[in-house]
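The complex appears here minus one protein chain, its other protein chains still in place.
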Amino acid sequence: MSISEGTLGELRSKGVEVRRIDKEYYEIFIGPQHPGSGHMRFRVKLDGDIIVDADPDIGYVHRTMEKLSEGREWLKITPLVERMTIIDACNITLPYINALEKLMDKRPSTRASYLRVLLCEMNRIASHLYGFGIFGVFIGHSTAYMWGFGDREVFVELSEILTGTRLTYTYHIPGGVRRDMPQDFPQMVRRAVRYMRSRMPEYEKIFLNNPVIVTRLKDVGVITKNRAAELGVVGPTLRGSGIRYDVRLAEPYEVYGEIDFEVPVFEDGDALARTWVRVEEIKQSLNIMEQAIDWLERHRDEPVIPKEDYDKLPKLHKEVYEKSGRVKLLPAQISMKVPPGKAVARGEAGRGEIFYYVESDGGTMPYRLRVVTPSARNAIVFKRILPGHRLMDLPTVYGSIDYFAPEADR
Amino acid sequence: MGVGVGGACAKGEGKVYAGNLNVAAKRARDIILGKLKLGEVVDWATTFSLWPVHLVTSCCGAEFAATWSPRFDAEQYGALPWISPRQTNFIIIEGTVTRKMACALRITYEQMAHPKFVIAMGACALDGGLFYNSYNVVKPWEIVPVDVYIAGCPPPPEALARAILDLRKKIREKKMASNWLREGWRGDVEYPMPKEDPCKWWQP
Amino acid sequence: MPPRAVTKSVRKTGGLFDGVKSNVEALIIGVKYFIDPKRMTMFYPKEYLEHRPGYRGFIVLKKEVCISCAACARICPSAAMKMVRVSEVDPKEPAKQRQKQYPVINYQRCIFCGYCVDVCPVEALYHLPFHDVTYESLGDMFLTLDLFQKEPLRPVEKEGVPVVYEVDETLGLVKRERKGGG
Amino acid sequence: MSLPELGEEIRVRLGVLAREVKVAKGFVEVVTGRETLREVAKTLKEMGFDHVKSVTAVDYPKEGKIRVTYHASSFLNEELSRFMVGLSVDLPRDKPVVETLYPIWNSVEFMEREVYEFFGVIFEGHPDLRPLLLAPDLAEKKVMRKDFVVREESIYEGVPHEYK
Partner (left out) sequence: MMVLETILYLIAYPPLWHVLIVGLLGAFFTAVVAIWFERKTAARVQRRIGPYWASPRLGGFLNLIADMIRYILQEVIIPRSVDRVPFVLAPVAAFVISIMPMAFVPLSPYEKFWPVPNMDYSLLLALAISTVPPLMSIIGGWASNNKFSIIGSIRESYVITAYELIFVISLLSAAATYTSLNLLTIVNAQSPIAWLLFLNPIAFLAAFLAVLMSTSAFPFEIPESEHEVVGGPYTEYSGILYALNMGGAYVRRFIYAVIMSLVFLGGWAPYVPPADGPLFAIIIPSLIVAIKAVILVLIMSFLRAVYGRYRLDQALDSAWRLVLPMALIGLGWGIVLGLIL
């Protein structure tokens, strides 16, 4: 039944707001206040229960990092870009520091590099467990949420011991890190690794092999290999589609080239495969952590600060470093100048590849800083993959690509 | 409508209604608060039933989620994150509020049922934090009235737990929940909704 | 061996037997934790977290050490640290007044990155190992110079006992009570 | 293969299409004109660069130009996936119009929208050119251009009155 134009006019004259909608489809707005959306909004058109069009309206957490970084000194940008993904703060700032180091032609000491790798892998596990938990609660499995977040606390606790804070470490500085590890740290890391290994089968039993969950995830949100490459998705979404790409593999940064680990790839391309990629990556990260901590324990005497830098430090700085392992900054570093030039760097964050483009004009601040985050590149999946699925698949697809809106919006 | 159900009459209109809703509500209020002295109970019940609405404004949501994780488990205070604003009484502003989000924040706050409370979490929700001079960030206390502020970026879960405890203390001390029954507003402050419309950029 | 990509495949499921088996396994895990919950919960006001010394919590100024170099204010990424000029008695010549500047902190903005503590050339700033203090009004959060030298009151210290969490091999995190308090 | 070798290969392959091919820090930079952009992109795609990592615009108000750079790389070709190529095009600042690369690289869709809202660069032929992150009233201000200034506070600003 359609309403005639006359009736509409009558309604309008009474002050009723009348708007023609696409009468074929049922249009709903999901988010930003919606338990299944996070910090974004979907505009979904439904034909019955089938999604015919999904338009992600992102930008609800756009905090203008690129613009603000043009007015801040080089060192201040690390905490700034860190706020993109505080749950993955180490991985997300490392490529920025790498790009800066490329511009400054500076290398970190090997010990600092291993410490970075160690923290990055702890972060990756924490980030995957976070995503896993959110995914669990999206499909109504609150135990997965609680277990993921509970076990994440183990790694959060470890990084708190290493860096002094739970999430926003601001750990890297050009040419090194801000703290050395405490004496009893290796034992803790080993205990955590053994604990997490013993937990993995339980996760598989209650979540990954749970028939309800498997039915829910299988053949949902399928991205084929070629389509994944065409859309430019990254991270577990990419590796779940059978593409053997990982920045740690393609362009090893820090000391990843010397470490023995696997990059798991699954061929199916559906939500289940993407979840399995994360689980397998947690296992590999545990291996990397073990190797890094072994190296760090074997080379206890090696300094975090390169020798030539260490000699230049004032007496107090040396004392503090010897006593508590804290690397103090020099006031000269606040307004350090970086040689002009352009540099790009990429790194593998928990959600995928992060890309930095840094341009310096020789001043104390960057001329242009461009960040492309994994979630920003995965956002296109919503638009292209969701149509054709059922409404109830929206949280499944959302959770399986582990979209983190503050990261995408920057 | 039957006759003589409530026994209350609305005078001055020349009609007799049985069970005029306003009069009945006033009377019920008088009985609950005056005769039965249930104000204390209402305040007590509200302190143990602070259900935050599911509005994640920004990245402090990570620590918000961690507060409900097994290690800190804010459910022990009776706080349970709930889905629809109609059924909750409590907003935690988790970090930065951008201009787009400010609109959502105000709408969500207005949709919630009284009595309702707000905690502002993190530096960004107080004065912008790192983004104090950003063109896209607004200050949440210009959008909704805030009860408790937490410093930090992000504040750790125990700070959020502390904020919930402080809010509980504040509700009990200022009788915020029973004051709503008495006066229609929490009573400790005037109705503080700022005049400016955060949604004015939005065009359908 | 260098890093390498390895193709794996999802466990194939199907059939009645497999379905029943997985269901039973999931239920058994549930029952197992129902019987022995292996809790890691902290009962917050009764117990509170005792952080390790390196924790980056609230910041306190040692005024007598400060040399007014303003490095802390210059490095602050969120412009939370500000310099104020005060006139005070010169410790060397008590008859004279001198103008000096000191940092004050604005907790409305502070992000607890610890740059100011790390850059201070004389260690005049230090972190307290806690973070759970809340404020009822924004005005209280801009500390004055006097308040900045005092350690803020931690309300939970009066209410509970400190606990520390240790990483454990079988339980993940284990809560242990620390004797002696605060 | 190393980065300089890749630069050489690209130089040979592109020939006159590219104004400039040089090896920068971490990527091969190709500069081309507005007219030849599509052809260069097509050639790069044929070489195996199947996706775009970033569409970056940089504003140079002194020279009166906006430089848009497409950083492309490969997923399917494991040899090429180790490298990046930056395809740049200079646009006049007062009328930044360029043909979209959407038909060649689907992955540029959201990134071109972003450049459009932040710099006002118009991508002709883009199927859905709307602001992505910002509210519509802010998107008109072209916030990422250098003439939109965001002021930083000094270290003496904003302290309480008692110290003044």
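Every chain is named by a letter (A, B, C and D) in the order it is written, and numbering of its residues begins at 1.
By definition in this document, a contact is a pair of C-beta atoms (placed from the backbone, for glycine too) under 8 Å apart; a residue touches a chain by one contact, two chains touch by 3 or more.
It should be emphasised that the depicted structure is a prediction, and the values quoted were computed from it without experimental measurement.
Asker: Given that one chain is not shown, what are the shown chains it touches?
Answerer: Listed by label, the shown chains it touches are A, B, C.
Asker: Could you tell me which of A:139, A:173 or A:327 touches the chain that is not displayed?
Answerer: Missing-chain contact among the listed residues: A:139.
Asker: Out of B:46, B:96, B:133 or B:179, which residue would touch the omitted chain in the full complex?
Answerer: B:46
Asker: Going by the contact rule already stated, which one of B:58, B:89, B:108 or B:179 would touch the omitted chain in the full complex?
Answerer: With B:58, B:89, B:108 or B:179 as choices, the missing chain is touched by B:89.
Asker: In the whole complex, what residues of chain B lie against the chain that is missing from view?
Answerer: On the side of chain B, residues 32, 41-42, 44-49, 69-71, 73, 75-78, 80, 83-84, 86-87, 89, 111, 113-115, 177, 180-181 touch the unshown chain.
Asker: Which chain C residues would touch the chain omitted from the figure, given the whole complex?
Answerer: 26-27, 29-30, 33-34, 37-41, 43
Asker: May I ask you to list the residues on chain A that touch the chain which is not drawn?
Answerer: Residues touching the hidden chain, for chain A, are 26, 28, 30, 34-36, 49, 136-147, 150, 206, 210, 212-213, 215-216, 390-395.
In this text, only the chains that are shown with their structure count from here on.
Asker: How many Å are there between the centre of chain A and the centre of chain C, using C-alpha atoms for each centre?
Answerer: A distance of 22 Å separates the two centres.
Asker: Residues of chain B that contact two or more other chains, please.
Answerer: Residues 70-71, 100, 130, 132-136, 153, 156 of chain B touch two or more partner chains.
Asker: Could you tell me which residues belong to chain A and also touch two or more other chains?
Answerer: In chain A, the residues touching two or more other chains are 59, 62, 64, 67-68, 71-72, 79-80, 150, 153, 168, 244-245.
Asker: Spell out the residues on chain C that touch chain A in their complex, using ranges where they run on.
Answerer: Checking each residue of chain C against chain A gives 1-11, 13, 19, 22-23, 25-26, 28-30, 40, 51-56, 69, 71, 74-75, 77-78, 111-115, 118-123, 127, 165-173.
Asker: Flag every residue of chain A that touches chain B in the complex, lowest number first.
Answerer: Answer in residue numbers: 19, 32-35, 38-39, 59-64, 67-68, 71, 79-80, 83-87, 130, 133-134, 146-147, 149-150, 152-153, 156, 166-168, 406.
Asker: Taking the complex as given, what residues does chain A use to touch chain D?
Answerer: Touch residues, chain A against chain D: 58-59, 62, 64, 66-68, 70-72, 99, 102-103, 225-226, 228-232, 238, 243-245, 250-251, 341-346, 353, 355, 357, 359, 367-368, 370, 372, 376-377, 379-380, 383, 409.
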